[in-house]
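Here the structure comes first, spelled out in structure tokens, and everything after it is commentary.
Note that one protein chain of the assembly has been removed; the remaining protein chains are unaltered in position.
Now for subunit A:
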Amino acid sequence: MAASNETMLKKPHVGKKRKPPTRYWEGTEKDGKNDGKKQKEGDNNEQTPQQNKTRTKEGGKRGGAGGKRGGAGGKRGGKLGKRAGGKRGGAGEKVISGKSDPFPGSALVPEEKLKKFKRGVKGELPPRPQYNLRDVVIRSEAASDLAQKQNARYDLMLPEDAGFLEGDKDEDTCTISQDDIADAVDITAGAKYFSLTLSQFGPYRLDYSKTGRHLLLGGRRGHVTCLDWQSKQLMCEMNVMETVNDVKWLHSEALFAVAQKKWLYIYDNKGIELHCIRKFNDVLRMQFLPYHFLLATASATGFLQYLDVSVGKEVVAICTKAGRLDVMAHNPHNGIIHLGHSNGTVTLWTPNQREPLVKMLCHQGGVRSVAVDKTGTYMVTSGMDKKLKVYDIRSYRPLQSYFLPAGASCLSLSQRGLLSAATGDIVQVYRDVWSTPVTKPYMAHRAKGSVWGVHFCPFEDVLGVGHGEGFTSMVVPGAGEPNFDGLDANPYRSAKQRQEWEVKALLEKIQPELIGLDPSQLSQVDHSTWEQRHEDRVQVLGFDPLAKEKFTPRLKTKGRSSSGKVEKRKKQVAHEDQRDVIRQTVEDRMKIDKERKEREKKEAAAAGQKSALDRFRK
């Protein structure tokens, strides 16, 4: 009785229930069938039912989660799913229960993600006899491949997505006002659109700190203030009672530099004057290179000066001989300073060279503003000729040229490649200026006064605009990098973390001598010429090992050291080292001559008949 009952029970419900629902990754009918078959085989085994049941449940859950993610991720997730599905469906490994694993092997990583983390190019393997070197190369390449794959995999799981703004049908995004955006987004993001009315001491220059948390404002008429702009907490506010030309945060939010009428000053975030640097006068623009701890300043007297802020020493002062320098940008990729001049040229400078590395004629009139993107690939310039030009600064070629009726006075590039250009009192933001010709701005906003400085906030969708009537913080969706690196620039770091970061950063301060056009040059093989190597060797040894010793004839007696005899002896050893070579070449030439003659003779013999004129030949 019991036995029959068992069979009765076993047959119906387990078999039916365990038919798996079709999954989105099971592209073909065939695979599904196969799975079914395997399951039926599994049925016969008395041990499996319980296990199988739990398995299918898990599978279902997993599938659901995956589906959700695919939906949210949009484009990226969908692509990945398709790619992965194609491969996984076919190869299924059997597990003990007889079912096949729908996800065999490790998950695939999309190609473009891998490309993002690629470093350098794979070289050729050294030939077999150098087996040691070959082994090292093979191992290190395998390690870098693994690192690349792991990085790409990690990149898929980053928590934040970038912002975006899309208009409705027939609606330009540039017509959407800031108020509409602020209403549409959540309350914290909406609070990032605000204005400060500071009409007394404007117009204002501004700078965001490296983490994007802190804002520094400097009014033309001496008003300097720094604040934590997200919490709107004022750190300090003062009036330096002098003209302020530019303001810049140094490596952390504890220090900032102010270029005042005569000298350069450094204050801490309480507003206490720490240094007045008298070596730096009439500074108009400043740039800070965070990894080098260098403050580069351009002055009205035409000097480009570098200040090492970690030790407080001037590194170098370069006289550019190009007049007043009020256009300056730095390339975040390689630390090179770009200066714009009134004759329409842009020059590139390092602290290691007194001459510009590159001089580019960019505009017909003077250059009004320069900006370089964070990968160091593109440079955007605007000039008095009302043009906005995009250059590829790897090859120094112009890519795009736009005509702006009012001309752009200030330019700024965001982390994700948005370009803001200020024309009069209007700030326009452009997208993808280098790849395709742009006809319309992405966003536009009218400030209350004429714009004096624009700056994108790092890691936020915010554009800070300093103008005659104060400061406006605009919301520009898609401007900031969504995922920051906690060890590099962490907006949420605590005081302790900041201190630790500061120590680490100071320890790995890059020396100014390492600034050059290609920052990765240090890792490449230096194929120095023989002459260079020889020179180095001479310098190391202190003498030239290959130098010829000057022949000094020995003093001989009995009239054999008369000047004539000495000259004769000198002649005997003169050009001794060349004699072998000369002898050899002479021999070679004779040999060739001989061969040629023999060949001619043979040819003549082969020709056979003698002509009538041969009798005159000797």
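One rule holds for everything that comes next: a contact is a pair of C-beta atoms (placed from the backbone, for glycine too) under 8 Å apart; a residue touches a chain by one contact, two chains touch by 3 or more; residues count from 1.
Rule of thumb we're sticking to: contacts and distances are computed from a predicted model.
*Asks:* According to its UniProt record, what is the protein name of the omitted chain, chosen from "RMD5A protein", "N-acetylglucosamine-6-phosphate deacetylase", "DDB1- and CUL4-associated factor 13" or "Septin"?
*Replies:* "DDB1- and CUL4-associated factor 13"
*Asks:* Which listed residue (A:Ala107, A:Ala142 or A:Ala184) would be found touching the missing chain in the intact complex?
*Replies:* Considering all chains, including the one not shown, the answer is A:Ala184.
*Asks:* Of the listed residues A:Glu111, A:Asp161 or A:Glu355, which contacts the missing chain in the full complex?
*Replies:* A:Asp161
*Asks:* Identify the residue among A:Leu348, A:Leu411 or A:Val475 that touches the chain left out of the display.
*Replies:* Of the candidates A:Leu348, A:Leu411 or A:Val475, A:Val475 is in touch with the missing chain.
*Asks:* Based on the whole complex, identify which of A:Trp263, A:Tyr291 or A:Trp434 touches the chain you can't see.
*Replies:* The single option touching the absent chain is A:Tyr291.
*Asks:* Could I get the residues of subunit A that touch the absent chain, sorted low to high?
*Replies:* On the subunit A side, contact with the omitted chain comes from 116-117, 119, 151, 154-155, 158-168, 171, 176, 180-181, 184-186, 188-189, 192, 291, 332-335, 374-376, 459-461, 475, 477, 480-488, 490-492, 494, 496-497, 507-511, 514, 519-523.
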